[in-house]
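Every protein chain but one is kept in place in this view of the complex.
Take a look at chain A:
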Amino acid sequence: MINYVFKRILSVIPVLLIVAVVVFSITYLTPGDPARVILGADATETEVIELQEKMGLNDSPIEQFTRWFGNLLQGDLGDSYFMNKSVMAAFADHFMPTLSLALMAQLIAILIALPLGIFAAVRRGSVLDQTVMGISLIGISVPSFLLALILVLIFSVNLGLLPVAGYQPLTAGLDMHLRYLLMPAVALGAMQAALITRMTRSAMLEVFNNNYIKTAHSKGVKEKKVLFKHALRNAALPILTVIGQTFGVLITGAAVVETVFNIPGIGQLIINSVERRDFPVIQGVVLLISITYVLLNLIIDLLYGVLDPRIRLDKK
């Protein structure tokens, strides 16, 4: 088990190396100059050149890459051009809102999706099944920003129940924290709920056709026990895979919802950094997101073993 984890972590290194080179190349080749963005549209060329020199932007790409990569090997991702702080600090500041949002969205998605998926599978072909599948189809099809705007219109503008936008950290109180996160989490979780519902349904249906389920039924095992102990547990792996993948998407792909609800998360950090050409932040955050993705996949792999003793890694 430990060997496996160690090997997986080691295998991340070449991935990160490739990511580092690709991200650096893309940011270097992308037109746009942070010095011009900092100085504003009316700045003179002399001022721009002075600032470019100061920021080291006129150095050759090899020099810039060597400097950046050298620092990276020492664990230093550099400093933001705009934020007066290190990339790591900027990432840490923006990670907590994203993590809170992703966890809440995932929780909402699971709470909606698992029961619906299971019931749809049990009542296969019924009106309930078709309604659930219809709703999940809408869930997959409606873009999160549209759902976000509809939620704002209903719950903020018309009913005045929830704040339009913003973010309050946990330190402001759990109540405040949840009030600000509820709508974005629903907007973000709806599509994931739809995906998980469909996956749960199809995984359960696949398991229902297995002989051990028929055996359990014929032995007179209670329906509930068959459903949750025998069927759901065996259907858990594909469901877990989808949950893991969707969580990765929630962590890294919430940019649109974060923008609509003005949540200072990783998605917004990336968008702002691209707009203002804050190269160290773009490079650093993409690297950190890659690491997050790899770690999430590792955790999911390890969870497979917990759920299914047949694929426990230490027995390999």
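Note that a residue touches a chain if its C-beta (ideal position, glycine included) is under 8 Å from a C-beta of that chain, and two chains touch if they have at least 3 such contacts; residues count from 1.
Here, contacts and distances are computed from a predicted model.
Trainee: Using the UniProt record as the reference, specify the protein name of the hidden chain from among "Solute-binding protein family 5 domain-containing protein", "Nitrous oxide reductase", "Carbon-monoxide dehydrogenase large subunit" or "Urease accessory protein UreF".
Mentor: In UniProt, the chain that is not shown appears as "Solute-binding protein family 5 domain-containing protein".
Trainee: Determine which one of A:Leu103, A:Ala165, A:Leu182 or A:Val221 touches the chain that has been left out.
Mentor: Spelled out, the listed residue whose C-beta touches the missing chain is A:Ala165.
Trainee: Which is it among A:Pro14, A:Gly40, A:Gly75 or A:Gly220 that touches the chain not included here?
Mentor: Hidden-chain contact among the options goes to A:Gly40.
Trainee: So which of A:Asp93, A:Glu206 or A:Asp308 would be touching the chain we can't see?
Mentor: A:Asp93
Trainee: To test your reading of the contact rule: which positions on chain A touch the chain that is missing from view?
Mentor: Residues touching the hidden chain, for chain A, are 30-33, 36-45, 47, 82-85, 90, 93-94, 127, 130-131, 134-135, 138, 149-150, 152-154, 156-158, 160, 163-167, 259-262, 264, 268-269, 272, 275-277.
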